[in-house]
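With one protein chain removed, the remaining protein chains of the complex are shown where they sit.
In this document, chain identifiers A and B correspond to the written order of the chains, with residue numbering beginning at 1 in each.
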Amino acid sequence: MKLSPKLQPCRWDGLVVLLVVVLAAACALAVWSRGTDTGELTAVVTVDGVETERIPLKEFPDGERTYSGNGYTLHVRLEASQGETGLGLYVAAADCPTQDCVHTGTITRAGQSIVCLPARVIIRLEGGTVDRDAPDVVIG
Amino acid sequence: MRRFAAALLAALMTVGLCGCSWQTESPDEAREVIQVIAMDTVMIFTTYGEKSTHADYLSEDEVRRLESLLSRTDENSVIWQLNYAGGLGIDVGEEVCGLMEAAEEYAMVTDGAFDITIAPVVSAWGFTEEENRVPSQEELDKLLALVGPEHITLADDAAALTPGTQIDLGGIAKGYASDRIAEILQENNIPRATISLGGNVLAWGDRPDGTPWRVGIQDPKDPNNANAFAGMLHLTDAFAVTSGGYQRFFEKDGKTYHHIIDPATGYPADSGLTSVTVVADCDRDEVDGTPGVGTMCDALSTALFVMGEEKALDFWRSSAYDFDLVLVTEDGRVVVTDGIANEFEEIKESGYSYEVVS
Partner (left out) sequence: MKLTTRQLTLCAVLTAMALALSYLENFFPLSLAIPIPGIKLGLANIVTVFALYALGPGQALLILIGRCLLGAVFAGNMNALIFSLLGGVTAMLVMILLSRSGRLSVYGVSIGGAAAHNCGQVAAAVLTLGNTAPCYYLPILLGVSLFTGALTGLVAACLFRALAHTGLTRG
(Lines give C-alpha, C1' and ligand atoms only; values in the text may rest on other atoms or scores of the structure.)
Protein backbone atom coordinates (compact mmCIF):
# COMPACT_ATOMS: atom_id res chain seq x y z
CA MET A 1 0.00 0.00 0.00
CA LYS A 2 1.18 3.49 -0.73
CA LEU A 3 -0.55 4.67 2.38
CA SER A 4 -1.62 2.54 5.21
CA PRO A 5 -5.23 3.26 6.00
CA LYS A 6 -6.53 3.13 9.48
CA LEU A 7 -9.50 0.86 9.39
CA GLN A 8 -11.07 1.80 12.67
CA PRO A 9 -12.83 5.11 13.28
CA CYS A 10 -10.89 7.34 15.63
CA ARG A 11 -11.19 10.60 17.48
CA TRP A 12 -9.97 12.80 14.67
CA ASP A 13 -12.79 11.53 12.50
CA GLY A 14 -15.08 13.21 14.97
CA LEU A 15 -13.35 16.48 14.17
CA VAL A 16 -14.13 16.07 10.48
CA VAL A 17 -17.75 15.32 11.31
CA LEU A 18 -17.90 18.43 13.45
CA LEU A 19 -16.40 20.54 10.71
CA VAL A 20 -18.97 19.32 8.20
CA VAL A 21 -21.82 19.99 10.63
CA VAL A 22 -20.57 23.51 11.28
CA LEU A 23 -20.24 24.12 7.55
CA ALA A 24 -23.76 22.86 6.95
CA ALA A 25 -25.15 25.06 9.73
CA ALA A 26 -23.31 28.11 8.43
CA CYS A 27 -24.66 27.50 4.94
CA ALA A 28 -28.16 27.04 6.25
CA LEU A 29 -28.02 30.33 8.11
CA ALA A 30 -26.52 32.25 5.25
CA VAL A 31 -28.73 30.92 2.54
CA TRP A 32 -32.04 29.77 4.03
CA SER A 33 -32.71 32.92 6.02
CA ARG A 34 -32.95 34.95 2.82
CA GLY A 35 -36.52 33.80 2.23
CA THR A 36 -38.17 32.45 -0.91
CA ASP A 37 -35.96 34.31 -3.33
CA THR A 38 -35.55 32.78 -6.72
CA GLY A 39 -32.54 34.95 -7.27
CA GLU A 40 -32.49 38.68 -7.62
CA LEU A 41 -34.80 40.67 -9.82
CA THR A 42 -32.93 40.71 -13.09
CA ALA A 43 -33.49 42.55 -16.35
CA VAL A 44 -33.07 40.43 -19.46
CA VAL A 45 -32.64 42.34 -22.69
CA THR A 46 -33.18 40.68 -26.05
CA VAL A 47 -32.56 42.33 -29.39
CA ASP A 48 -33.89 40.55 -32.45
CA GLY A 49 -34.52 37.46 -30.39
CA VAL A 50 -30.97 37.23 -29.09
CA GLU A 51 -30.24 37.85 -25.42
CA THR A 52 -27.75 40.69 -25.22
CA GLU A 53 -27.69 41.45 -21.55
CA ARG A 54 -28.74 40.06 -18.20
CA ILE A 55 -28.26 42.48 -15.35
CA PRO A 56 -29.64 42.38 -11.79
CA LEU A 57 -31.51 45.61 -11.08
CA LYS A 58 -29.33 46.17 -8.05
CA GLU A 59 -26.36 46.48 -10.34
CA PHE A 60 -28.07 48.72 -12.86
CA PRO A 61 -25.99 51.88 -13.22
CA ASP A 62 -27.30 55.16 -11.87
CA GLY A 63 -27.61 56.97 -15.14
CA GLU A 64 -29.11 55.32 -18.14
CA ARG A 65 -28.30 52.44 -20.39
CA THR A 66 -28.98 52.46 -24.08
CA TYR A 67 -30.11 49.54 -26.17
CA SER A 68 -30.28 49.71 -29.93
CA GLY A 69 -31.75 47.55 -32.61
CA ASN A 70 -32.67 48.00 -36.24
CA GLY A 71 -31.67 51.63 -36.22
CA TYR A 72 -33.64 52.68 -33.15
CA THR A 73 -32.25 53.45 -29.72
CA LEU A 74 -33.88 53.21 -26.33
CA HIS A 75 -32.66 55.02 -23.24
CA VAL A 76 -33.50 52.97 -20.18
CA ARG A 77 -33.31 54.16 -16.62
CA LEU A 78 -33.68 52.64 -13.21
CA GLU A 79 -36.47 53.84 -10.98
CA ALA A 80 -36.38 53.46 -7.24
CA SER A 81 -39.98 54.10 -6.23
CA GLN A 82 -40.81 54.86 -2.67
CA GLY A 83 -43.96 52.96 -1.91
CA GLU A 84 -43.41 49.45 -3.25
CA THR A 85 -40.76 46.83 -3.40
CA GLY A 86 -38.25 49.27 -4.78
CA LEU A 87 -36.67 48.90 -8.14
CA GLY A 88 -38.09 49.20 -11.62
CA LEU A 89 -37.08 50.07 -15.15
CA TYR A 90 -38.55 52.47 -17.63
CA VAL A 91 -37.70 53.88 -21.02
CA ALA A 92 -36.86 57.55 -20.57
CA ALA A 93 -36.57 58.25 -24.28
CA ALA A 94 -36.57 56.46 -27.61
CA ASP A 95 -36.52 57.47 -31.23
CA CYS A 96 -38.98 54.88 -32.48
CA PRO A 97 -42.12 56.11 -34.27
CA THR A 98 -44.77 54.52 -32.08
CA GLN A 99 -43.27 55.30 -28.62
CA ASP A 100 -45.07 52.27 -27.13
CA CYS A 101 -41.98 51.54 -25.08
CA VAL A 102 -42.04 54.97 -23.50
CA HIS A 103 -45.78 54.75 -22.85
CA THR A 104 -45.41 51.40 -21.09
CA GLY A 105 -44.13 53.16 -18.02
CA THR A 106 -42.22 51.40 -15.27
CA ILE A 107 -42.00 47.65 -14.88
CA THR A 108 -41.36 46.33 -11.41
CA ARG A 109 -42.21 42.63 -11.30
CA ALA A 110 -40.94 39.43 -12.81
CA GLY A 111 -42.77 38.61 -16.01
CA GLN A 112 -43.41 42.23 -16.96
CA SER A 113 -41.71 43.60 -20.02
CA ILE A 114 -41.18 46.69 -22.09
CA VAL A 115 -41.22 46.11 -25.81
CA CYS A 116 -40.13 48.26 -28.73
CA LEU A 117 -41.43 46.63 -31.88
CA PRO A 118 -39.58 48.76 -34.43
CA ALA A 119 -36.28 48.20 -32.65
CA ARG A 120 -37.24 44.59 -31.85
CA VAL A 121 -35.99 45.11 -28.32
CA ILE A 122 -37.59 43.39 -25.35
CA ILE A 123 -36.65 44.24 -21.76
CA ARG A 124 -38.10 41.67 -19.40
CA LEU A 125 -37.81 41.19 -15.66
CA GLU A 126 -37.12 37.79 -14.13
CA GLY A 127 -36.52 36.40 -10.68
CA GLY A 128 -37.00 38.28 -7.47
CA THR A 129 -39.39 37.40 -4.68
CA VAL A 130 -42.49 35.58 -5.77
CA ASP A 131 -45.51 37.85 -5.87
CA ARG A 132 -48.57 35.84 -5.01
CA ASP A 133 -50.96 38.34 -6.51
CA ALA A 134 -49.23 38.79 -9.82
CA PRO A 135 -50.72 37.28 -12.95
CA ASP A 136 -48.79 34.72 -14.94
CA VAL A 137 -49.76 36.35 -18.21
CA VAL A 138 -51.70 39.44 -19.27
CA ILE A 139 -54.17 39.76 -22.12
CA GLY A 140 -55.39 42.98 -23.64
CA MET B 1 -11.30 -16.53 0.98
CA ARG B 2 -11.11 -14.65 -2.28
CA ARG B 3 -14.54 -15.81 -3.30
CA PHE B 4 -15.91 -14.66 -0.01
CA ALA B 5 -14.25 -11.29 -0.42
CA ALA B 6 -15.66 -10.96 -3.89
CA ALA B 7 -19.14 -11.90 -2.76
CA LEU B 8 -18.93 -9.50 0.14
CA LEU B 9 -17.71 -6.75 -2.14
CA ALA B 10 -20.56 -7.32 -4.54
CA ALA B 11 -23.15 -7.34 -1.79
CA LEU B 12 -21.77 -4.26 -0.09
CA MET B 13 -21.45 -2.35 -3.30
CA THR B 14 -25.06 -2.82 -4.18
CA VAL B 15 -26.14 -1.88 -0.71
CA GLY B 16 -23.69 0.87 0.01
CA LEU B 17 -24.36 4.55 -0.35
CA CYS B 18 -21.56 6.90 -0.81
CA GLY B 19 -21.59 10.54 -1.60
CA CYS B 20 -24.26 12.48 -3.33
CA SER B 21 -24.02 14.39 -6.53
CA TRP B 22 -25.91 17.08 -8.36
CA GLN B 23 -27.86 16.44 -11.48
CA THR B 24 -30.19 18.43 -13.69
CA GLU B 25 -33.65 19.21 -12.36
CA SER B 26 -36.47 16.73 -12.66
CA PRO B 27 -37.63 16.68 -16.29
CA ASP B 28 -41.20 17.71 -15.57
CA GLU B 29 -40.10 20.94 -13.98
CA ALA B 30 -37.80 21.93 -16.79
CA ARG B 31 -39.02 25.29 -17.99
CA GLU B 32 -38.24 27.18 -21.11
CA VAL B 33 -39.23 30.76 -21.82
CA ILE B 34 -38.65 32.41 -25.15
CA GLN B 35 -39.72 35.79 -26.42
CA VAL B 36 -40.37 36.41 -30.06
CA ILE B 37 -41.43 39.47 -31.99
CA ALA B 38 -43.75 38.32 -34.75
CA MET B 39 -47.06 39.27 -36.35
CA ASP B 40 -46.39 42.81 -35.18
CA THR B 41 -46.50 41.95 -31.52
CA VAL B 42 -44.55 40.37 -28.69
CA MET B 43 -45.04 36.68 -28.12
CA ILE B 44 -43.89 34.87 -25.01
CA PHE B 45 -43.82 31.09 -24.92
CA THR B 46 -43.47 29.57 -21.46
CA THR B 47 -43.50 25.80 -21.52
CA TYR B 48 -42.73 23.11 -18.98
CA GLY B 49 -41.67 19.52 -19.35
CA GLU B 50 -38.96 17.46 -20.90
CA LYS B 51 -39.53 18.77 -24.39
CA SER B 52 -40.11 22.35 -23.36
CA THR B 53 -37.19 23.80 -25.31
CA HIS B 54 -38.09 21.78 -28.37
CA ALA B 55 -41.74 22.80 -28.21
CA ASP B 56 -40.86 26.46 -27.76
CA TYR B 57 -38.67 26.55 -30.83
CA LEU B 58 -41.17 24.57 -32.86
CA SER B 59 -43.80 27.11 -31.85
CA GLU B 60 -41.56 29.96 -32.89
CA ASP B 61 -40.91 28.33 -36.25
CA GLU B 62 -44.64 27.81 -36.74
CA VAL B 63 -45.43 31.43 -35.95
CA ARG B 64 -42.84 32.64 -38.43
CA ARG B 65 -44.18 30.26 -41.05
CA LEU B 66 -47.69 31.61 -40.58
CA GLU B 67 -46.41 35.15 -40.60
CA SER B 68 -45.00 34.75 -44.09
CA LEU B 69 -47.86 32.57 -45.30
CA LEU B 70 -50.49 35.13 -44.32
CA SER B 71 -48.49 38.25 -45.09
CA ARG B 72 -50.31 41.03 -46.87
CA THR B 73 -47.12 42.71 -47.98
CA ASP B 74 -44.87 39.85 -49.08
CA GLU B 75 -45.30 39.34 -52.83
CA ASN B 76 -44.61 35.66 -52.44
CA SER B 77 -47.51 35.02 -50.13
CA VAL B 78 -50.75 33.64 -51.53
CA ILE B 79 -52.64 36.42 -49.77
CA TRP B 80 -50.80 39.06 -51.72
CA GLN B 81 -51.33 37.16 -54.94
CA LEU B 82 -55.03 36.80 -54.17
CA ASN B 83 -55.41 40.47 -53.33
CA TYR B 84 -53.82 41.54 -56.57
CA ALA B 85 -55.20 38.83 -58.83
CA GLY B 86 -57.75 41.21 -60.29
CA GLY B 87 -60.57 38.77 -59.81
CA LEU B 88 -58.79 35.67 -61.00
CA GLY B 89 -58.94 32.47 -58.99
CA ILE B 90 -55.78 31.62 -57.07
CA ASP B 91 -54.79 28.28 -55.65
CA VAL B 92 -54.30 29.30 -52.03
CA GLY B 93 -53.73 25.84 -50.65
CA GLU B 94 -55.68 23.76 -48.18
CA GLU B 95 -54.55 25.63 -45.10
CA VAL B 96 -55.41 29.15 -46.23
CA CYS B 97 -58.63 27.92 -47.74
CA GLY B 98 -59.59 26.32 -44.45
CA LEU B 99 -58.87 29.60 -42.68
CA MET B 100 -60.92 31.56 -45.16
CA GLU B 101 -63.80 29.14 -44.70
CA ALA B 102 -63.61 29.62 -40.96
CA ALA B 103 -63.58 33.38 -41.50
CA GLU B 104 -66.60 33.09 -43.75
CA GLU B 105 -68.45 31.14 -41.06
CA TYR B 106 -67.75 33.75 -38.42
CA ALA B 107 -68.78 36.51 -40.81
CA MET B 108 -72.10 34.78 -41.39
CA VAL B 109 -72.98 34.09 -37.78
CA THR B 110 -72.06 37.59 -36.63
CA ASP B 111 -73.99 39.29 -39.44
CA GLY B 112 -70.80 40.62 -40.92
CA ALA B 113 -69.36 42.08 -37.69
CA PHE B 114 -66.27 40.00 -38.38
CA ASP B 115 -65.10 40.59 -41.90
CA ILE B 116 -61.73 39.92 -43.45
CA THR B 117 -62.52 42.09 -46.45
CA ILE B 118 -62.42 45.20 -44.28
CA ALA B 119 -58.69 45.37 -44.98
CA PRO B 120 -58.66 48.30 -47.45
CA VAL B 121 -60.79 50.37 -45.04
CA VAL B 122 -58.39 49.70 -42.17
CA SER B 123 -55.57 50.78 -44.45
CA ALA B 124 -57.48 53.91 -45.41
CA TRP B 125 -57.41 54.92 -41.76
CA GLY B 126 -53.66 54.45 -41.87
CA PHE B 127 -53.45 51.57 -39.41
CA THR B 128 -51.29 49.51 -41.72
CA GLU B 129 -49.40 52.49 -43.08
CA GLU B 130 -46.87 54.86 -41.62
CA GLU B 131 -49.37 57.55 -40.80
CA ASN B 132 -52.93 57.69 -39.60
CA ARG B 133 -55.56 59.80 -41.31
CA VAL B 134 -59.29 60.28 -41.34
CA PRO B 135 -60.68 59.20 -44.72
CA SER B 136 -63.51 61.13 -46.32
CA GLN B 137 -67.01 59.71 -46.40
CA GLU B 138 -66.77 59.52 -50.17
CA GLU B 139 -63.65 57.42 -49.97
CA LEU B 140 -65.22 55.15 -47.39
CA ASP B 141 -68.37 54.65 -49.44
CA LYS B 142 -66.31 53.60 -52.41
CA LEU B 143 -64.31 51.16 -50.33
CA LEU B 144 -67.32 49.79 -48.47
CA ALA B 145 -68.86 48.73 -51.76
CA LEU B 146 -66.14 46.14 -51.99
CA VAL B 147 -66.51 44.93 -48.43
CA GLY B 148 -68.51 41.88 -47.50
CA PRO B 149 -68.25 38.08 -47.54
CA GLU B 150 -70.15 38.02 -50.81
CA HIS B 151 -67.01 39.26 -52.51
CA ILE B 152 -65.16 36.05 -51.72
CA THR B 153 -65.57 32.84 -53.65
CA LEU B 154 -64.12 29.63 -52.31
CA ALA B 155 -63.90 26.29 -54.07
CA ASP B 156 -61.65 23.33 -53.34
CA ASP B 157 -58.34 24.92 -52.42
CA ALA B 158 -58.81 27.98 -54.56
CA ALA B 159 -60.21 31.41 -53.87
CA ALA B 160 -61.22 34.43 -55.88
CA LEU B 161 -62.09 37.99 -54.91
CA THR B 162 -64.12 40.66 -56.60
CA PRO B 163 -61.61 42.99 -58.30
CA GLY B 164 -60.66 45.65 -55.77
CA THR B 165 -61.59 43.57 -52.75
CA GLN B 166 -58.69 42.72 -50.50
CA ILE B 167 -58.50 40.46 -47.52
CA ASP B 168 -56.38 40.42 -44.41
CA LEU B 169 -56.39 37.36 -42.20
CA GLY B 170 -54.70 39.27 -39.39
CA GLY B 171 -57.91 39.19 -37.36
CA ILE B 172 -57.65 35.42 -36.89
CA ALA B 173 -53.95 34.83 -37.57
CA LYS B 174 -52.98 34.80 -33.92
CA GLY B 175 -55.98 32.72 -32.96
CA TYR B 176 -55.09 30.19 -35.61
CA ALA B 177 -51.46 30.26 -34.50
CA SER B 178 -52.60 29.39 -30.99
CA ASP B 179 -54.55 26.41 -32.38
CA ARG B 180 -51.44 25.26 -34.22
CA ILE B 181 -49.31 25.68 -31.10
CA ALA B 182 -51.84 23.72 -29.07
CA GLU B 183 -51.18 20.83 -31.42
CA ILE B 184 -47.42 21.20 -30.94
CA LEU B 185 -47.87 21.14 -27.17
CA GLN B 186 -50.08 18.09 -27.41
CA GLU B 187 -47.69 16.20 -29.65
CA ASN B 188 -44.74 16.94 -27.39
CA ASN B 189 -46.53 15.92 -24.20
CA ILE B 190 -46.07 19.31 -22.66
CA PRO B 191 -47.77 19.15 -19.25
CA ARG B 192 -48.25 22.89 -18.77
CA ALA B 193 -47.56 26.11 -20.61
CA THR B 194 -48.67 29.67 -21.15
CA ILE B 195 -48.53 30.83 -24.72
CA SER B 196 -49.02 34.56 -25.07
CA LEU B 197 -49.39 35.92 -28.61
CA GLY B 198 -49.98 39.63 -28.16
CA GLY B 199 -53.46 39.71 -26.65
CA ASN B 200 -54.14 36.01 -27.29
CA VAL B 201 -53.43 33.49 -24.59
CA LEU B 202 -53.46 29.73 -24.44
CA ALA B 203 -53.40 28.53 -20.84
CA TRP B 204 -52.33 24.90 -21.13
CA GLY B 205 -52.60 22.74 -18.02
CA ASP B 206 -52.20 24.51 -14.70
CA ARG B 207 -49.42 26.12 -12.71
CA PRO B 208 -46.66 23.97 -11.23
CA ASP B 209 -48.29 24.29 -7.81
CA GLY B 210 -51.54 22.86 -9.14
CA THR B 211 -53.52 26.09 -9.16
CA PRO B 212 -54.97 27.46 -12.40
CA TRP B 213 -53.00 29.93 -14.48
CA ARG B 214 -53.60 33.52 -13.51
CA VAL B 215 -54.50 35.56 -16.58
CA GLY B 216 -54.81 39.30 -16.01
CA ILE B 217 -57.16 41.35 -18.20
CA GLN B 218 -55.64 44.74 -18.93
CA ASP B 219 -57.69 47.66 -17.67
CA PRO B 220 -58.69 49.57 -20.82
CA LYS B 221 -58.76 52.93 -19.09
CA ASP B 222 -55.14 52.58 -17.96
CA PRO B 223 -53.52 50.67 -20.80
CA ASN B 224 -49.94 51.75 -20.11
CA ASN B 225 -49.97 50.61 -16.53
CA ALA B 226 -48.59 47.10 -16.32
CA ASN B 227 -50.27 46.63 -12.96
CA ALA B 228 -53.76 47.84 -13.85
CA PHE B 229 -56.25 45.05 -14.38
CA ALA B 230 -59.98 45.01 -14.99
CA GLY B 231 -60.15 41.47 -13.70
CA MET B 232 -58.21 38.25 -13.24
CA LEU B 233 -59.08 34.96 -14.86
CA HIS B 234 -58.07 31.62 -13.37
CA LEU B 235 -57.76 29.25 -16.28
CA THR B 236 -56.80 25.67 -16.95
CA ASP B 237 -56.74 24.38 -20.52
CA ALA B 238 -58.38 27.42 -22.06
CA PHE B 239 -58.01 30.07 -24.73
CA ALA B 240 -58.55 33.74 -23.88
CA VAL B 241 -58.45 36.63 -26.33
CA THR B 242 -59.01 40.32 -25.63
CA SER B 243 -59.84 42.98 -28.18
CA GLY B 244 -60.13 46.64 -27.41
CA GLY B 245 -59.96 49.96 -29.16
CA TYR B 246 -57.38 51.17 -26.68
CA GLN B 247 -54.87 48.72 -28.16
CA ARG B 248 -54.30 50.85 -31.24
CA PHE B 249 -55.71 54.30 -31.84
CA PHE B 250 -54.87 57.82 -32.84
CA GLU B 251 -56.25 61.23 -32.09
CA LYS B 252 -57.09 63.96 -34.54
CA ASP B 253 -58.82 67.26 -33.89
CA GLY B 254 -59.80 66.18 -30.44
CA LYS B 255 -61.39 62.91 -31.51
CA THR B 256 -60.11 59.41 -30.90
CA TYR B 257 -60.15 56.83 -33.67
CA HIS B 258 -59.30 53.20 -32.89
CA HIS B 259 -58.42 50.27 -35.14
CA ILE B 260 -61.49 48.03 -34.79
CA ILE B 261 -63.50 49.15 -37.79
CA ASP B 262 -67.21 48.38 -38.01
CA PRO B 263 -67.68 46.82 -41.48
CA ALA B 264 -71.16 48.29 -41.68
CA THR B 265 -70.07 51.90 -41.32
CA GLY B 266 -66.40 51.97 -42.16
CA TYR B 267 -65.81 53.87 -38.93
CA PRO B 268 -64.21 52.67 -35.70
CA ALA B 269 -66.86 50.71 -33.88
CA ASP B 270 -68.75 52.85 -31.41
CA SER B 271 -70.47 50.20 -29.41
CA GLY B 272 -70.09 51.32 -25.83
CA LEU B 273 -67.48 48.71 -25.08
CA THR B 274 -63.85 49.36 -24.23
CA SER B 275 -62.74 45.74 -24.25
CA VAL B 276 -64.09 42.29 -24.98
CA THR B 277 -62.50 39.12 -23.66
CA VAL B 278 -63.60 35.79 -25.08
CA VAL B 279 -62.76 32.68 -23.06
CA ALA B 280 -63.27 29.10 -24.19
CA ASP B 281 -62.17 25.67 -23.06
CA CYS B 282 -59.39 23.87 -24.88
CA ASP B 283 -60.28 20.23 -25.22
CA ARG B 284 -56.98 18.45 -25.71
CA ASP B 285 -58.66 15.60 -27.53
CA GLU B 286 -59.97 17.93 -30.19
CA VAL B 287 -56.69 19.68 -30.87
CA ASP B 288 -55.73 18.80 -34.39
CA GLY B 289 -54.02 21.82 -35.89
CA THR B 290 -57.03 23.00 -37.89
CA PRO B 291 -58.80 26.31 -37.19
CA GLY B 292 -60.49 25.61 -33.87
CA VAL B 293 -61.29 27.19 -30.55
CA GLY B 294 -58.35 29.58 -30.63
CA THR B 295 -59.40 30.88 -34.02
CA MET B 296 -62.96 31.24 -32.80
CA CYS B 297 -61.96 33.30 -29.78
CA ASP B 298 -59.89 35.62 -31.92
CA ALA B 299 -62.66 36.16 -34.47
CA LEU B 300 -65.40 36.58 -31.88
CA SER B 301 -63.45 39.02 -29.73
CA THR B 302 -63.30 41.44 -32.66
CA ALA B 303 -66.86 40.74 -33.82
CA LEU B 304 -68.46 41.13 -30.41
CA PHE B 305 -66.61 44.37 -29.80
CA VAL B 306 -68.23 45.71 -32.96
CA MET B 307 -71.65 44.30 -32.04
CA GLY B 308 -71.87 45.94 -28.65
CA GLU B 309 -73.03 44.65 -25.28
CA GLU B 310 -76.60 43.72 -26.04
CA LYS B 311 -75.99 41.89 -29.28
CA ALA B 312 -72.89 40.23 -27.87
CA LEU B 313 -74.83 38.82 -24.93
CA ASP B 314 -77.65 37.72 -27.22
CA PHE B 315 -75.11 35.93 -29.36
CA TRP B 316 -73.67 34.29 -26.26
CA ARG B 317 -77.08 33.17 -25.12
CA SER B 318 -77.81 31.67 -28.53
CA SER B 319 -75.16 29.06 -27.71
CA ALA B 320 -74.04 28.96 -31.32
CA TYR B 321 -70.58 28.45 -29.86
CA ASP B 322 -69.33 27.41 -26.47
CA PHE B 323 -67.55 30.37 -24.93
CA ASP B 324 -67.81 32.97 -22.16
CA LEU B 325 -67.32 36.70 -22.06
CA VAL B 326 -65.87 39.48 -20.00
CA LEU B 327 -67.06 42.84 -21.31
CA VAL B 328 -65.75 46.15 -20.10
CA THR B 329 -68.11 49.01 -20.86
CA GLU B 330 -67.60 52.70 -21.39
CA ASP B 331 -69.83 53.46 -18.40
CA GLY B 332 -67.54 51.71 -15.97
CA ARG B 333 -69.02 48.24 -15.68
CA VAL B 334 -67.46 44.82 -16.11
CA VAL B 335 -69.97 42.24 -17.31
CA VAL B 336 -69.09 38.58 -16.81
CA THR B 337 -71.13 35.71 -18.23
CA ASP B 338 -72.05 33.12 -15.66
CA GLY B 339 -70.13 30.26 -17.29
CA ILE B 340 -66.87 31.86 -16.26
CA ALA B 341 -68.03 33.59 -13.07
CA ASN B 342 -66.27 31.02 -10.89
CA GLU B 343 -62.98 31.51 -12.66
CA PHE B 344 -63.17 35.30 -12.59
CA GLU B 345 -61.68 37.41 -9.85
CA GLU B 346 -62.76 41.01 -9.38
CA ILE B 347 -60.10 43.63 -8.92
CA LYS B 348 -61.29 46.06 -6.31
CA GLU B 349 -58.76 48.78 -7.06
CA SER B 350 -59.96 49.00 -10.63
CA GLY B 351 -63.01 51.00 -9.71
CA TYR B 352 -65.35 49.05 -11.97
CA SER B 353 -68.68 47.72 -10.86
CA TYR B 354 -68.99 44.04 -11.59
CA GLU B 355 -72.01 42.10 -12.70
CA VAL B 356 -72.67 38.53 -13.69
CA VAL B 357 -75.19 37.77 -16.39
CA SER B 358 -76.82 34.59 -17.46
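Heads up, the rule we're going with is that contacts are C-beta pairs under 8 Å (C-beta built on N, C-alpha and C of every residue); 3 or more make two chains touch, one makes a residue touch a chain.
Keep in mind the model is a prediction, meaning the values are calculated, not measured.
A.B. asks: On chain A, what residues meet the omitted chain?
C.D. replies: 1-10, 12-13, 15-17, 19-21, 23-25, 27-28, 30-32, 38-40, 54, 127
As a convention for this text, only the chains that are shown with their structure count from here on.
A.B. asks: Based only on mean CA positions, could you tell me how far chain A sits from chain B in angstrom?
C.D. replies: Here chain A and chain B have centroids separated by 30 Å.
A.B. asks: Which stretch or stretches of chain B touch chain A in the complex?
C.D. replies: Within the complex, chain B touches chain A at residues 35-37, 40-42, 44, 46, 130, 194, 196, 199-201, 203, 207, 213-218, 220, 223-227, 229-230, 232, 240-242, 244, 247, 275, 277.
A.B. asks: Would you mind writing out the residues of chain A in touch with chain B in their complex?
C.D. replies: 46, 48-49, 97, 103-109, 112-113, 115, 117, 120, 122, 124, 134-140
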